[in-house]
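Read the structure below first, then the notes.
Just one protein chain is left out here, and the rest sit where they should.
Chain IDs A, B and C follow the sequence of writing; residue 1 opens each chain.
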């Protein structure tokens, strides 16, 4: 599967490294705003062995329309800025290129654009594209549905300097319909991200825990999504749409 | 809903206390082998306030057929010995009384009997009837289905004297298709039962944890099962059959 | 060692059960305010096998002076109300009976009385007399001394109905000189008491965790204290005074 990656910050690079290391996927190119690294290859820059071309280009010097004609891909992976979709979205959709966006926050106009694009091609959006966090949301919602009365508390741990409640913790609170006051934000030292959801029953406790190890988790999430989208037709998808088919009755043994 | 309870050991008593405390359920009677406590009421013995009759009888002095005629119930809850089902099963099924069994291990002949009885009435069997453990099994199987390649390890903690691997840990290993060598049994002091399933991904870790607090969890499990069985027709059910309907597409928001 | 116990509430009973089960100690008597259970024995009431007399008396009907003459003990264990010390303190000190108090909060006048009594006999006071919590305080203070700059956060978990921050968490915050805002109080379901102290370093994290199992932990704490006080001379002691001798240079290997 041919992949084009837009955005090459810390997370974009980690995603690139995972795609470069997966033989089922080929990183055709990387697009980014700045002209730094122009024409270098992602694998050379990251110090990885790979046959993928993965040449880095700046969007400043590029006509996206002719670029996509000369460098066609199956999916565009978007780890850039929210409004980048406005630059490439329609051109990609017209060519039936699938769009996988991991942008954290979109403006309403951008969400509307995603909806419009999804009438022409496959469009996937998840503000956190890791398998683990999305599983946590899914499994947590399920337990809440079984036991709507259960007490739910969230503990999230991050490094000292991180300000505000983590975005993932807020998403968990929304998904489980609990107040933000039930989120405990722990900040100390260099702690790596951890999210724990406690389900307190009268006579037993269930805990769902997600621990981040590194940003490459986003790359594996992208690959999981791309593989699961490949058989699907045009439309707007989120992570739950991808997970749900694993849960149909005929799959249960 | 009228409940008859068979078995009044430590767990049976805890289950009785939960049923006595729930106004949607009425503990009609308790049956047990020994004649100790004969004709005392469960609520008086347990020191609980309740209007439920809950009189304790010994099976030694009883004709079960005429007993069930005079003391009809909607469900029989079985926390007795594996072969007790042979004494009351057919008589109960004939009267269309639902059977909820929490027996840990049945012989093949008893499993066959359950199957036969289920052609006449509702029969439910779960070796561990707590909501939390069954949720863990269910949620764990789902994650394994999404990511069959993930590394799975189980840690179970119990008090020092407990010998052998915990039955629940073995069930988890079976459900997730991992070797018993992947179960770590920790024994120290008076630790209360804890089961942790670790799903190790390359760049993230997911942990599902169940902590027991007290045996009353079995009582809440019984109530959950009885409520969810009440609309169902005859047949043989396990806990997964009860959980699955919460997961249908139309329930997802 | 002969023990007299004052106070026979939930914790007092648990402490009595541990003393009754320890052959190095003899529970001579129990004193409590109410006349309920008057003249019954603690072991009979608790359903335990023991040769200890352990007769229960009400302080209402008693002249403490003559009672202690007829029923001498080595230590009085106080799990009663804060002002109970005023009733028996001087009489006990005069007889050189050691006093072990586990009262949570004393008024200033009562603390002063303890100080005065300690000029005559051994007086020990710890608001939480479990070995585990006191070890946590001790080990935590030590780490803070080694690394005064480390980030410290406390998470305490208790059952849903518990209001306010736990007293133990407040003690931890005082001992480690952190703000109460660094305490996260988690309340859900029937969770049993857990205290976790997180020490966040830039590149590593240390966690000290104490999990309660049952109130009998207070009984074992009492026994540990009594054993360690037995060689000591008159004076006022706290738990740290008991732990510190284990730490002298000659004990290190």
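In the analysis below, a residue touches a chain if its C-beta (ideal position, glycine included) is under 8 Å from a C-beta of that chain, and two chains touch if they have at least 3 such contacts.
Please read all numbers here as calculations on a predicted model, not as lab measurements.
When you scan A:53, A:82 or A:190 for touch with the missing chain, the hit is A:190. Which of C:45, C:106, C:159 or C:201 touches the hidden chain is settled by the complete complex: it is C:201. Note on the undisplayed chain: of the listed residues B:8, B:88, B:125 or B:203, the one touching it is B:203. For chain B, the residues touching the chain absent from view are 150-153, 155, 157, 159-160, 184, 186-191, 198-205. Against the chain not shown here, chain A presents residues 189-192, 213-214. Residues 130-132, 135-136, 139, 142-143, 145-147, 201-217, 219-220, 240, 243-244, 246-247, 249, 251-252 of chain C touch the missing chain (whole complex, contact as defined above).
Rule of thumb we're sticking to: only the chains that are shown with their structure count from here on.
Chain contact topology: the protein chains form a complete graph, every chain touching every other one. Taking the mean of the C-alpha atoms as each chain's centre, chain A and chain B sit 40 Å apart.
In chain C, the residues touching two or more other chains are 189-191.
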